[in-house]
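Only one protein chain is missing from this complex, and each of the others stays in its spot.
Now for subunit A:
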């Protein structure tokens, strides 16, 4: 009986501490958010525009939730993006170090180029000869009806430089399609994911590489397993870090030349964008 009565003050103190901690969290949120600056779209809290700071528990919940949502509906690119951000911390550090050790990669980290329609000179690229990297990239965008502006912004990476690395990885994805000669249908995407998984080590890519083939029909699965897959893995391992290339300054370079420089073999199978039926 005496022990019980001694417990209650301790319990009360613990409750009070918990309540104080929560009030501090909320008070901190109040201090962080309340500002008398006029709101514009450009002003932001956090380390970079669009950054949302999250606790480790929140990141874990986001990873699980976004994983489930992405599996249910693979067209939810924002969920794939969130999965990549919440699970890719170590892989991003690894990528950033590889970029730092490469002279061209280091330049990219300093200059921070962004691949957007507004930064591309489309008319100049269209006037380039066939077989040049810029021309082939433009052809890829037209054939597959995609645009470089559809990439989701990074939100949950808690380091400004790593957030840029993540953003660069997303923007380079389309260029990878061009380099590897893969269209944006399911088989092409899975092949690119296998390459990316081998190159970057991002868990999201690995997950996509494992679960993507489940949505392929037998004929395509056979193509993947017998020729495309092994080629993608081998080249992913042996190729130079694809994030370390300053693509914006290499539009005039021939595609074959660029592939050789990056140590990427041409694809064993030619897939056309017209193979865009659902698997």
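Please note the rule applied: a residue touches a chain if its C-beta (ideal position, glycine included) is under 8 Å from a C-beta of that chain, and two chains touch if they have at least 3 such contacts; residues count from 1.
Here, contacts and distances are computed from a predicted model.
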Inset, instruction - Mind telling me which option in "2-methoxy-6-polyprenyl-1,4-benzoquinol methylase, mitochondrial", "Prolactin", "Mic1 domain-containing protein" or "Serine/threonine-protein phosphatase" is what UniProt lists for the chain we can't see? - result: "2-methoxy-6-polyprenyl-1,4-benzoquinol methylase, mitochondrial"
Legend entry - Given A:57, A:110 or A:270, the one touching the chain that is not displayed: A:57
Legend entry - Interface residues of subunit A (partner: the chain not displayed): 15, 18-19, 22, 25-27, 29-36, 38-39, 52, 55, 57-58, 61-62, 65-66, 68-69, 76, 78-79, 82, 155
